[in-house]
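Note that this complex is displayed minus one protein chain, with the remaining chains in position.
Showing chain A:
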Amino acid sequence: MELGQCTLEGLALAGDAAHIPDKIFQPFITRACDGVLDVRSRDAIAKDSSFQSVDLAVLKEAYAAVVTLLLEAAKNDVDSNSISSVLEDCKFTSDRIDIFSKLYKDRKPYLQILLGRIGDSCPHIVDVDWRMDYYIKNNHLEKVNQAVYLITLKTEVPGQKDFKEVQFSCTQEQLQDLVGKLRDATKSMEKASQL
C-alpha cells in the first residue's frame, strides 16, 4: 500500500492533538468511516458542532486523509499491524493507533463489501419464479396437450434499483435439460470448492 505525500501530511494533522484534540478523535474517525459506508452520513461532520473548535481547512484535510487510508487499506486487504506502522510514521500516539486499528478491524469487512460491489457485471440472478400451464390448443392446431413452464429469472443489475426480469417458456423436456445443466454446474462448483 502506497500513500501520497498529501495523505501522509493529512494523517499527521489527524494524529496531532493540537489540531484534533483527544476528546474528539474517536468521533472524528468514526464519522469518516460512516461517511464512506453510508451515503446518508456522508457530510455529517460539517454539521456536527463538536468539531467547531477545529480549523475547517485542517478538518477537511485530515478527514480526506483518514478516508483515503481506510479505503486504500481495505482495498489492499492490509492487516492492523501495517496500519499501525503507517500511523506510527505519522506520529500518532499509541492510544490513537489502538483506536484507529480497532475501528479499521471492525469495519474492514463492510468496507470490502462496498468496494467489491463497485464495477460492472452481468445481470445477477437472485431469484426465480415459475408457473406451469397445460397447453391445449391454438388457432392452427388442436390437441397440442403439453406442459409449458413460464420461467422468470429475477436479476439485479449494478447501478439499477429495480429487479430486471428475464422471461422465457420451456416444455417439460427443455426444463429437464435446463435443470440437468444447472445440476452439472452446481456439482462442478462443489467440487471446485473442495480443492
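Some observations on this one:
Following the convention adopted for this analysis, a contact is a pair of C-beta atoms (placed from the backbone, for glycine too) under 8 Å apart; a residue touches a chain by one contact, two chains touch by 3 or more; residues count from 1.
Here is the rule we go by: contacts and distances are computed from a predicted model.
A chain of the complex is left out here; the name its UniProt entry carries, from "Aminomethyltransferase", "COMM domain-containing protein", "Glutamate--cysteine ligase" or "Small ribosomal subunit protein mS31", is "COMM domain-containing protein". Residue-wise, the contact with the chain that is not shown comes from A:A192, picked out of A:A18, A:A57 or A:A192. Mapped onto chain A, the footprint of the missing chain covers residues 74-77, 112, 115-116, 118-119, 121-128, 130, 132, 134, 136, 138-145, 147, 149-151, 153, 155, 166-172, 174-179, 181-186, 188-189, 192-193.
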